[in-house]
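Here the complex is missing one protein chain, while the rest keep their positions.
And now, chain A:
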Amino acid sequence: MFGQSSLGSTSTNRMNDFEVVAPPEDSVSALEFSPATVQQNFLIAGSWDSSVRCWEVEQTGKTVPKSMKTMGGPVLDVCWSDDGTKVFIASEKQVKIWDLASDQQMQVAAHEAPVKTCHWIKSSNYTCLMTGSWDKTLKFWDTRSPNPMLAINLPERCYCADVDYPMAVVGTAGRGLIIYSLENSPTEFKRQESPLKYQHRTISIFRDKKKAPTGYALGSIEGRVGIQYVNPINPKDNFTFKCHRSSGSTGFQDIYAVNDIAFHPIHGTLVTVGSDGTFSFWDKDARTKLKSSETMDQSITKCSFNANGQIFAYAVGYDWSKGHEYFNPTKKPQIFLRSCYEDLKPRTT
């Protein structure tokens, strides 16, 4: 797509990728490209510095800052509406809608504790916003009304969630895992035993060959990803694999959290980004790794593919994995973009 970056690899741009200009001042907590309904590529990043920033990403790799909004507190999640005209921002205990055309924002949802996830649901007979919070509830909002149209109790605090109509999946504290069906109205479909033994951190739904959601990838703090099918034909279909670990050849192995997982919209292959500062491309059907990146200067906190799968964005910044002592406010976060269509092609065998 856009060719080689004209920048050489600097000390922090280890992969010689395109660096997004004017990044946030604190770690990126949410990173989303605009949906396919929008012709251009817009990138939204929510950050711990309470800002939400929007850039346009041009074909050449150049990023143009378009707009920025400052919230009352750290932003934990963002999502686009299906038509790409509005952005939902989860900041502290509220979710606000940001109309990009009018540059207006308005509150649309609220919880008793910080909202960790927000996802827009578009079905044939309804649209709504799904919000998951540390107050152990999952709420669904018709954005025109101040009260939720539906509230579901979770067994524990919501840590991660994903929506791909008609499926939604939520990972909670205490290794909880619940799958919801969104047809007609959101209902709990089933609870699954977590394939991972450690705290859930990120979850992402994948589709089958017919482009219907069929399972999810779950990442934990223990450098491991579980691939689970909602209805596995064969129990062997479910498996886990280890990732984001140092080699251990010296007798000591460091295990890092998987901070984010994203599936390529076309190829169906996936990427994991880790606390160790690397990203890796995987083919879950061939059960093989496709590529591993160099180690970045800081952890990679979030990643996203653009709508046509040409651009892979990843955000580098401190994720608190070593506690507050290792927080260095002078080390600024960065967001990088790379052309990824070829790298993520599945293994043919």
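Basically, a contact is a pair of C-beta atoms (placed from the backbone, for glycine too) under 8 Å apart; a residue touches a chain by one contact, two chains touch by 3 or more; residues count from 1.
As a convention for this text, contacts and distances are computed from a predicted model.
Asks: Could you tell me which of "Histone-fold-containing protein", "BUB3-interacting and GLEBS motif-containing protein ZNF207 isoform X1", "Response regulatory domain-containing protein" or "N-acetyltransferase domain-containing protein" is the UniProt name of the chain missing from the displayed complex?
Replies: Spelling it out: the chain absent from the display is recorded in UniProt as "BUB3-interacting and GLEBS motif-containing protein ZNF207 isoform X1".
Asks: Across the whole complex, list the residues on chain A that are touched by the chain not included here.
Replies: Output for chain A: 29, 48, 50, 72-74, 76, 92-93, 112-114, 116, 134-135, 157, 159, 173-175, 193-195, 197-199, 201, 221-224, 235-236, 238-242, 245, 247-249, 251-257, 275-276, 280, 282, 286-289, 292, 319-324.
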